[in-house]
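Would you mind keeping the following structure in view while I ask a few things?
The other protein chains are all here in position, but one chain of the complex has been omitted.
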(Lines give C-alpha, C1' and ligand atoms only; values in the text may rest on other atoms or scores of the structure.)
Protein backbone atom coordinates (compact mmCIF):
# COMPACT_ATOMS: atom_id res chain seq x y z
CA UNK A 1 0.00 0.00 0.00
CA UNK A 2 2.29 2.71 1.29
CA UNK A 3 5.46 2.78 -0.75
CA UNK A 4 7.50 4.91 1.56
CA UNK A 5 9.24 3.44 4.57
CA UNK A 6 12.09 4.34 6.89
CA UNK A 7 14.31 2.15 9.03
CA UNK A 8 15.56 2.78 12.57
CA UNK A 9 18.06 0.56 14.39
CA UNK A 10 17.14 0.41 18.08
CA UNK A 11 19.90 1.81 20.27
CA UNK A 12 20.84 0.87 23.82
CA UNK A 13 19.90 4.34 25.03
CA UNK A 14 16.35 3.79 23.74
CA UNK A 15 15.67 0.83 26.04
CA UNK A 16 14.47 0.94 29.63
CA UNK A 17 14.78 -1.31 32.68
CA UNK A 18 12.23 -3.73 31.26
CA UNK A 19 14.78 -4.41 28.51
CA UNK A 20 12.49 -3.03 25.80
CA UNK A 21 12.18 0.22 23.88
CA UNK A 22 10.66 2.87 26.13
CA UNK A 23 7.28 3.89 24.71
CA UNK A 24 8.08 7.62 24.49
CA UNK A 25 10.81 6.83 21.97
CA UNK A 26 8.30 5.59 19.42
CA UNK A 27 7.01 9.13 18.91
CA UNK A 28 10.61 9.98 18.04
CA UNK A 29 10.81 7.16 15.52
CA UNK A 30 7.53 8.32 13.98
CA UNK A 31 8.94 11.85 13.68
CA UNK A 32 12.05 10.38 12.06
CA UNK A 33 9.86 8.61 9.50
CA UNK A 34 7.80 11.73 8.90
CA UNK A 35 10.91 13.83 8.33
CA UNK A 36 12.33 11.17 6.00
CA UNK A 37 9.03 11.13 4.12
CA UNK A 38 9.00 14.92 3.76
CA UNK A 39 12.63 14.91 2.61
CA UNK A 40 11.82 12.20 0.12
CA UNK A 41 8.93 14.29 -1.26
CA UNK A 42 11.11 17.37 -1.56
CA UNK A 43 9.10 19.17 1.13
CA UNK A 44 11.90 19.54 3.62
CA UNK A 45 15.18 21.30 3.20
CA UNK A 46 17.12 21.02 6.44
CA UNK A 47 19.15 24.07 5.64
CA UNK A 48 16.08 26.24 5.31
CA UNK A 49 14.15 24.95 8.27
CA UNK A 50 14.72 28.11 10.27
CA UNK A 51 12.86 30.18 7.73
CA UNK A 52 10.24 27.59 7.03
CA UNK A 53 6.95 26.78 8.59
CA UNK A 54 6.82 23.96 11.08
CA UNK A 55 4.33 21.13 11.41
CA UNK A 56 3.42 21.26 15.09
CA UNK A 57 1.98 18.11 16.60
CA UNK A 58 -1.67 18.63 17.43
CA UNK A 59 -2.50 15.08 18.45
CA UNK A 60 -1.06 11.59 18.55
CA UNK A 61 -2.42 8.09 18.99
CA UNK A 62 -0.30 4.98 19.28
CA UNK A 63 -1.26 1.34 19.70
CA UNK A 64 1.58 -0.91 20.82
CA UNK A 65 1.25 -4.45 19.50
CA UNK A 66 4.62 -6.03 20.33
CA UNK A 67 7.67 -4.81 22.25
CA UNK A 68 10.93 -4.02 20.46
CA UNK A 69 14.43 -4.72 21.70
CA UNK A 70 17.96 -3.38 21.47
CA UNK A 71 19.34 -4.06 18.01
CA UNK A 72 15.94 -4.52 16.38
CA UNK A 73 15.53 -3.06 12.92
CA UNK A 74 12.25 -1.15 12.95
CA UNK A 75 10.79 -0.29 9.56
CA UNK A 76 8.02 2.30 9.54
CA UNK A 77 5.59 2.71 6.66
CA UNK A 78 3.89 6.06 6.24
CA UNK A 79 0.78 7.46 4.61
CA UNK A 80 -0.23 11.13 4.67
CA UNK A 81 -3.18 13.32 3.78
CA UNK A 82 -4.33 16.90 4.18
CA UNK A 83 -7.76 17.83 5.54
CA UNK A 84 -8.43 21.55 5.88
CA UNK A 85 -5.53 23.00 7.82
CA UNK A 86 -4.74 19.65 9.33
CA UNK A 87 -2.15 17.23 8.08
CA UNK A 88 -2.55 13.63 9.10
CA UNK A 89 0.12 10.93 9.09
CA UNK A 90 -0.46 7.25 9.73
CA UNK A 91 2.27 4.75 10.52
CA UNK A 92 2.85 1.03 10.74
CA UNK A 93 6.10 -0.04 12.35
CA UNK A 94 7.43 -3.55 11.82
CA UNK A 95 10.37 -5.34 13.37
CA UNK A 96 12.34 -6.77 10.47
CA UNK A 97 14.00 -10.13 10.44
CA UNK A 98 14.52 -10.61 14.19
CA UNK A 99 16.29 -13.92 14.93
CA UNK A 100 16.81 -14.31 11.20
CA UNK A 101 13.16 -15.21 10.81
CA UNK A 102 11.48 -14.25 7.61
CA UNK A 103 8.22 -12.91 8.93
CA UNK A 104 8.11 -9.34 10.12
CA UNK A 105 6.36 -8.51 13.37
CA UNK A 106 3.94 -5.60 13.70
CA UNK A 107 5.24 -3.47 16.56
CA UNK A 108 2.85 -0.53 16.47
CA UNK A 109 0.30 1.45 14.59
CA UNK A 110 0.16 5.19 14.98
CA UNK A 111 -1.46 8.38 13.83
CA UNK A 112 -0.29 11.96 14.30
CA UNK A 113 -2.16 15.12 13.38
CA UNK A 114 -0.34 18.35 12.64
CA UNK A 115 -1.00 22.01 11.98
CA UNK A 116 1.47 24.35 10.27
CA UNK A 117 2.84 27.07 12.53
CA UNK A 118 5.16 29.91 11.72
CA UNK A 119 8.22 30.75 13.80
CA UNK A 120 6.11 32.77 16.22
CA UNK A 121 4.01 29.62 16.77
CA UNK A 122 0.97 31.13 15.03
CA UNK A 123 -1.29 28.98 12.89
CA UNK A 124 -0.77 29.45 9.16
CA UNK A 125 -2.19 27.88 6.00
CA UNK A 126 -0.32 24.84 4.74
CA UNK A 127 2.28 25.91 2.15
CA UNK A 128 0.95 25.40 -1.38
CA UNK A 129 3.61 22.92 -2.48
CA UNK A 130 2.88 20.85 0.63
CA UNK A 131 -0.83 20.93 -0.14
CA UNK A 132 -0.24 19.83 -3.73
CA UNK A 133 1.91 16.89 -2.77
CA UNK A 134 -0.38 15.83 0.05
CA UNK A 135 -3.43 15.84 -2.19
CA UNK A 136 -1.72 13.51 -4.61
CA UNK A 137 -0.77 10.98 -1.95
CA UNK A 138 -2.52 7.65 -1.89
CA UNK A 139 -4.58 7.27 1.31
CA UNK A 140 -6.32 4.14 2.49
CA UNK A 141 -8.93 4.73 5.18
CA UNK A 142 -8.74 1.21 6.53
CA UNK A 143 -4.97 0.91 6.50
CA UNK A 144 -4.62 0.78 10.29
CA UNK A 145 -6.31 -2.27 11.72
CA UNK A 146 -5.70 -1.73 15.43
CA UNK A 147 -6.31 1.94 15.99
CA UNK B 1 -12.23 16.56 40.43
CA UNK B 2 -8.98 14.63 40.50
CA UNK B 3 -7.18 15.30 43.75
CA UNK B 4 -3.81 13.96 42.75
CA UNK B 5 -1.39 16.04 40.74
CA UNK B 6 2.31 16.10 40.03
CA UNK B 7 4.57 18.95 38.97
CA UNK B 8 7.40 18.91 36.43
CA UNK B 9 9.74 21.83 35.79
CA UNK B 10 10.57 21.98 32.07
CA UNK B 11 14.29 21.52 31.47
CA UNK B 12 16.43 22.91 28.67
CA UNK B 13 17.11 19.40 27.39
CA UNK B 14 13.37 18.88 26.90
CA UNK B 15 13.02 21.69 24.35
CA UNK B 16 13.64 21.51 20.61
CA UNK B 17 14.67 23.94 17.89
CA UNK B 18 11.18 25.49 17.85
CA UNK B 19 11.94 26.66 21.39
CA UNK B 20 9.16 24.53 22.87
CA UNK B 21 8.91 21.20 24.66
CA UNK B 22 9.35 18.40 22.13
CA UNK B 23 6.11 16.41 21.95
CA UNK B 24 7.70 13.03 22.75
CA UNK B 25 8.68 14.35 26.17
CA UNK B 26 5.07 14.70 27.24
CA UNK B 27 4.71 10.91 27.33
CA UNK B 28 7.61 11.01 29.79
CA UNK B 29 5.89 13.61 31.95
CA UNK B 30 2.71 11.50 31.91
CA UNK B 31 4.73 8.49 33.05
CA UNK B 32 6.25 10.62 35.78
CA UNK B 33 2.76 11.57 36.97
CA UNK B 34 1.59 7.96 36.78
CA UNK B 35 4.53 6.76 38.84
CA UNK B 36 3.99 9.55 41.37
CA UNK B 37 0.31 8.57 41.56
CA UNK B 38 1.17 4.89 42.11
CA UNK B 39 3.71 5.80 44.77
CA UNK B 40 1.17 8.04 46.46
CA UNK B 41 -1.34 5.16 46.50
CA UNK B 42 1.23 2.76 47.96
CA UNK B 43 1.20 0.66 44.78
CA UNK B 44 4.81 1.21 43.85
CA UNK B 45 7.87 0.37 45.82
CA UNK B 46 10.91 1.41 43.80
CA UNK B 47 13.10 -1.04 45.62
CA UNK B 48 10.94 -3.99 44.66
CA UNK B 49 10.26 -3.07 41.09
CA UNK B 50 12.52 -5.81 39.74
CA UNK B 51 10.39 -8.47 41.31
CA UNK B 52 7.13 -6.76 40.58
CA UNK B 53 4.82 -6.74 37.66
CA UNK B 54 5.06 -3.90 35.20
CA UNK B 55 2.31 -1.84 33.59
CA UNK B 56 3.23 -1.97 29.92
CA UNK B 57 1.84 0.77 27.72
CA UNK B 58 -0.76 -0.66 25.36
CA UNK B 59 -1.96 2.59 23.86
CA UNK B 60 -1.65 6.34 24.18
CA UNK B 61 -3.56 9.35 22.96
CA UNK B 62 -2.47 12.94 23.44
CA UNK B 63 -4.09 16.19 22.41
CA UNK B 64 -1.79 19.20 22.53
CA UNK B 65 -3.62 22.43 23.33
CA UNK B 66 -0.82 24.91 24.02
CA UNK B 67 2.97 24.70 23.75
CA UNK B 68 5.15 24.71 26.87
CA UNK B 69 8.51 26.42 27.29
CA UNK B 70 11.76 26.07 29.18
CA UNK B 71 11.20 26.86 32.85
CA UNK B 72 7.44 26.27 32.73
CA UNK B 73 5.94 24.52 35.71
CA UNK B 74 3.69 21.80 34.33
CA UNK B 75 1.17 20.36 36.75
CA UNK B 76 -0.51 17.13 35.69
CA UNK B 77 -3.76 15.87 37.19
CA UNK B 78 -4.48 12.17 37.01
CA UNK B 79 -7.49 9.87 37.16
CA UNK B 80 -7.30 6.09 36.90
CA UNK B 81 -9.63 3.12 36.50
CA UNK B 82 -9.46 -0.60 35.88
CA UNK B 83 -11.51 -2.32 33.18
CA UNK B 84 -10.93 -6.06 32.82
CA UNK B 85 -7.19 -6.54 32.48
CA UNK B 86 -6.74 -3.00 31.26
CA UNK B 87 -5.74 -0.07 33.41
CA UNK B 88 -6.60 3.35 32.07
CA UNK B 89 -5.09 6.66 33.10
CA UNK B 90 -6.28 10.07 32.02
CA UNK B 91 -4.30 13.27 32.38
CA UNK B 92 -4.69 17.02 32.21
CA UNK B 93 -1.50 19.04 32.17
CA UNK B 94 -1.57 22.73 33.02
CA UNK B 95 1.14 25.36 32.85
CA UNK B 96 1.13 27.07 36.23
CA UNK B 97 1.61 30.75 36.79
CA UNK B 98 3.61 31.60 33.63
CA UNK B 99 4.54 35.29 33.54
CA UNK B 100 3.21 35.58 37.06
CA UNK B 101 -0.32 35.44 35.74
CA UNK B 102 -2.92 33.84 37.88
CA UNK B 103 -4.75 31.74 35.33
CA UNK B 104 -3.33 28.36 34.45
CA UNK B 105 -3.13 27.31 30.82
CA UNK B 106 -4.25 23.88 29.64
CA UNK B 107 -1.29 22.37 27.81
CA UNK B 108 -2.56 18.90 27.01
CA UNK B 109 -5.04 16.17 27.66
CA UNK B 110 -3.95 12.57 27.49
CA UNK B 111 -4.99 8.99 28.00
CA UNK B 112 -2.79 5.91 28.34
CA UNK B 113 -3.96 2.30 28.53
CA UNK B 114 -1.87 -0.36 30.23
CA UNK B 115 -1.72 -4.08 30.76
CA UNK B 116 0.24 -5.77 33.54
CA UNK B 117 3.15 -7.88 32.32
CA UNK B 118 5.54 -10.04 34.28
CA UNK B 119 9.31 -9.88 33.85
CA UNK B 120 9.13 -12.24 30.88
CA UNK B 121 6.74 -9.73 29.25
CA UNK B 122 3.78 -12.11 29.52
CA UNK B 123 0.32 -10.80 30.26
CA UNK B 124 -0.78 -11.37 33.86
CA UNK B 125 -3.84 -10.44 35.92
CA UNK B 126 -3.65 -7.09 37.69
CA UNK B 127 -2.31 -7.59 41.24
CA UNK B 128 -5.16 -7.69 43.76
CA UNK B 129 -4.06 -4.66 45.77
CA UNK B 130 -3.86 -2.66 42.53
CA UNK B 131 -7.34 -3.80 41.56
CA UNK B 132 -8.75 -2.82 44.93
CA UNK B 133 -7.27 0.65 44.87
CA UNK B 134 -8.23 1.23 41.25
CA UNK B 135 -11.85 0.25 41.88
CA UNK B 136 -12.11 2.79 44.67
CA UNK B 137 -10.80 5.64 42.58
CA UNK B 138 -13.14 8.38 41.50
CA UNK B 139 -13.56 8.38 37.69
CA UNK B 140 -15.37 11.00 35.65
CA UNK B 141 -16.23 9.89 32.12
CA UNK B 142 -16.41 13.41 30.77
CA UNK B 143 -13.29 14.74 32.48
CA UNK B 144 -11.34 15.20 29.25
CA UNK B 145 -12.95 17.77 27.01
CA UNK B 146 -10.64 17.66 24.02
CA UNK B 147 -9.90 14.01 23.49
CA UNK C 1 31.80 22.99 51.18
CA UNK C 2 29.36 23.77 48.42
CA UNK C 3 26.13 25.02 49.91
CA UNK C 4 24.01 24.69 46.82
CA UNK C 5 22.51 21.38 45.83
CA UNK C 6 19.68 20.15 43.64
CA UNK C 7 17.71 16.92 43.79
CA UNK C 8 16.52 14.76 40.90
CA UNK C 9 14.26 11.73 41.29
CA UNK C 10 15.30 9.05 38.79
CA UNK C 11 12.51 8.25 36.34
CA UNK C 12 11.76 5.00 34.56
CA UNK C 13 12.49 6.61 31.21
CA UNK C 14 16.01 7.42 32.39
CA UNK C 15 16.99 3.78 32.88
CA UNK C 16 18.30 1.37 30.25
CA UNK C 17 18.25 -2.39 29.72
CA UNK C 18 20.94 -2.87 32.37
CA UNK C 19 18.36 -1.59 34.86
CA UNK C 20 20.43 1.49 35.71
CA UNK C 21 20.44 5.15 34.71
CA UNK C 22 21.83 5.49 31.20
CA UNK C 23 25.07 7.46 31.37
CA UNK C 24 24.01 10.15 28.88
CA UNK C 25 21.26 11.20 31.28
CA UNK C 26 23.76 12.36 33.89
CA UNK C 27 24.76 15.27 31.66
CA UNK C 28 21.08 16.21 31.77
CA UNK C 29 21.01 16.04 35.56
CA UNK C 30 24.15 18.20 35.71
CA UNK C 31 22.47 20.75 33.45
CA UNK C 32 19.44 20.66 35.71
CA UNK C 33 21.66 21.42 38.71
CA UNK C 34 23.46 24.18 36.82
CA UNK C 35 20.19 25.81 35.82
CA UNK C 36 18.89 25.50 39.39
CA UNK C 37 22.13 27.07 40.64
CA UNK C 38 21.85 29.97 38.17
CA UNK C 39 18.22 30.52 39.09
CA UNK C 40 19.14 30.46 42.77
CA UNK C 41 21.81 33.11 42.14
CA UNK C 42 19.41 35.30 40.21
CA UNK C 43 21.34 34.78 36.98
CA UNK C 44 18.62 33.07 35.05
CA UNK C 45 15.23 34.36 34.18
CA UNK C 46 13.40 31.68 32.21
CA UNK C 47 11.13 34.22 30.64
CA UNK C 48 13.99 36.21 29.20
CA UNK C 49 16.13 33.36 28.00
CA UNK C 50 15.39 34.08 24.36
CA UNK C 51 16.99 37.47 24.59
CA UNK C 52 19.78 36.38 26.86
CA UNK C 53 23.16 34.92 26.28
CA UNK C 54 23.58 31.20 26.55
CA UNK C 55 26.28 29.17 28.25
CA UNK C 56 27.32 26.72 25.56
CA UNK C 57 29.02 23.54 26.69
CA UNK C 58 32.66 23.58 25.63
CA UNK C 59 33.78 20.45 27.44
CA UNK C 60 32.61 17.85 29.91
CA UNK C 61 34.24 15.20 32.07
CA UNK C 62 32.36 12.67 34.15
CA UNK C 63 33.62 9.93 36.43
CA UNK C 64 30.99 7.34 37.34
CA UNK C 65 31.54 5.84 40.79
CA UNK C 66 28.34 3.91 41.44
CA UNK C 67 25.27 3.15 39.32
CA UNK C 68 21.91 4.73 40.10
CA UNK C 69 18.50 3.09 39.84
CA UNK C 70 14.88 3.92 39.15
CA UNK C 71 13.45 5.81 42.11
CA UNK C 72 16.82 6.92 43.47
CA UNK C 73 17.01 10.44 44.81
CA UNK C 74 20.12 11.99 43.33
CA UNK C 75 21.41 15.12 45.03
CA UNK C 76 23.97 17.13 43.12
CA UNK C 77 26.27 19.66 44.78
CA UNK C 78 27.70 22.42 42.60
CA UNK C 79 30.65 24.79 42.65
CA UNK C 80 31.37 27.39 39.96
CA UNK C 81 34.12 29.77 38.92
CA UNK C 82 35.01 32.06 36.05
CA UNK C 83 38.38 31.97 34.34
CA UNK C 84 38.81 34.36 31.43
CA UNK C 85 35.85 33.78 29.10
CA UNK C 86 35.36 30.29 30.48
CA UNK C 87 32.90 29.33 33.16
CA UNK C 88 33.63 26.12 35.00
CA UNK C 89 31.18 24.05 37.02
CA UNK C 90 32.06 21.08 39.18
CA UNK C 91 29.56 18.57 40.52
CA UNK C 92 29.26 15.79 43.03
CA UNK C 93 26.15 13.65 42.78
CA UNK C 94 25.07 11.48 45.69
CA UNK C 95 22.32 8.92 45.98
CA UNK C 96 20.38 9.84 49.10
CA UNK C 97 18.97 7.40 51.57
CA UNK C 98 18.61 4.37 49.30
CA UNK C 99 17.12 1.40 51.18
CA UNK C 100 16.52 3.74 54.09
CA UNK C 101 20.20 3.64 54.91
CA UNK C 102 21.72 6.72 56.41
CA UNK C 103 24.91 6.97 54.42
CA UNK C 104 24.79 8.62 51.03
CA UNK C 105 26.56 7.00 48.11
CA UNK C 106 28.76 8.99 45.74
CA UNK C 107 27.40 8.33 42.26
CA UNK C 108 29.57 10.62 40.15
CA UNK C 109 31.90 13.54 39.97
CA UNK C 110 31.77 15.85 37.00
CA UNK C 111 33.10 19.02 35.47
CA UNK C 112 31.66 21.09 32.63
CA UNK C 113 33.27 24.08 30.96
CA UNK C 114 31.19 26.73 29.23
CA UNK C 115 31.54 29.77 27.05
CA UNK C 116 28.86 32.45 26.64
CA UNK C 117 27.36 32.62 23.16
CA UNK C 118 24.80 35.01 21.77
CA UNK C 119 21.77 33.87 19.81
CA UNK C 120 23.82 33.72 16.61
CA UNK C 121 26.14 31.29 18.41
CA UNK C 122 29.01 33.80 18.45
CA UNK C 123 31.35 34.00 21.43
CA UNK C 124 30.67 36.97 23.71
CA UNK C 125 32.10 38.22 26.99
CA UNK C 126 30.43 36.88 30.11
CA UNK C 127 27.67 39.27 31.23
CA UNK C 128 28.91 41.54 34.03
CA UNK C 129 26.42 40.38 36.65
CA UNK C 130 27.41 36.78 35.93
CA UNK C 131 31.07 37.67 36.31
CA UNK C 132 30.45 39.41 39.62
CA UNK C 133 28.56 36.53 41.10
CA UNK C 134 31.02 33.96 39.81
CA UNK C 135 33.98 35.79 41.28
CA UNK C 136 32.39 35.77 44.70
CA UNK C 137 31.72 32.06 44.68
CA UNK C 138 33.72 29.82 46.96
CA UNK C 139 35.88 27.41 44.93
CA UNK C 140 37.90 24.53 46.28
CA UNK C 141 40.52 23.24 43.89
CA UNK C 142 40.66 19.80 45.48
CA UNK C 143 36.92 19.33 45.85
CA UNK C 144 36.71 16.51 43.29
CA UNK C 145 38.66 13.49 44.43
CA UNK C 146 38.13 11.17 41.48
CA UNK C 147 38.46 13.36 38.43
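Order of writing sets the chain letters: A, B and C. Residues in each chain are counted from 1.
The working rule: contacts are C-beta pairs under 8 Å (C-beta built on N, C-alpha and C of every residue); 3 or more make two chains touch, one makes a residue touch a chain.
Computed from a prediction, not measured in an experiment: that's the story for all the values here.
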item	value
Touch partners, limited to displayed chains, of the chain removed from view	A, B, C
Residue of C:45, C:61 or C:135 touching the missing chain in the full complex	C:61
Contact set of chain A toward the excluded chain (per top definition)	11-13, 19, 28, 31-32, 35, 46-47, 49-50, 69-72, 98-99
Residue ranges of chain C at the interface with the undisplayed chain	17-18, 20, 23-25, 27-28, 31, 49, 54, 56-64, 67, 117, 119, 121, 147
Where the unshown chain meets chain B, residue by residue	12-13, 15-17, 19-20, 22, 24, 70
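Here, only the chains that are shown with their structure count from here on.
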item	value
Interface sides of chain A and chain B: same vs different residues, half threshold	same
CA centroid of chain A to CA centroid of chain B, Å	23
Two or more partner chains touched - positions in chain B	28, 31, 49
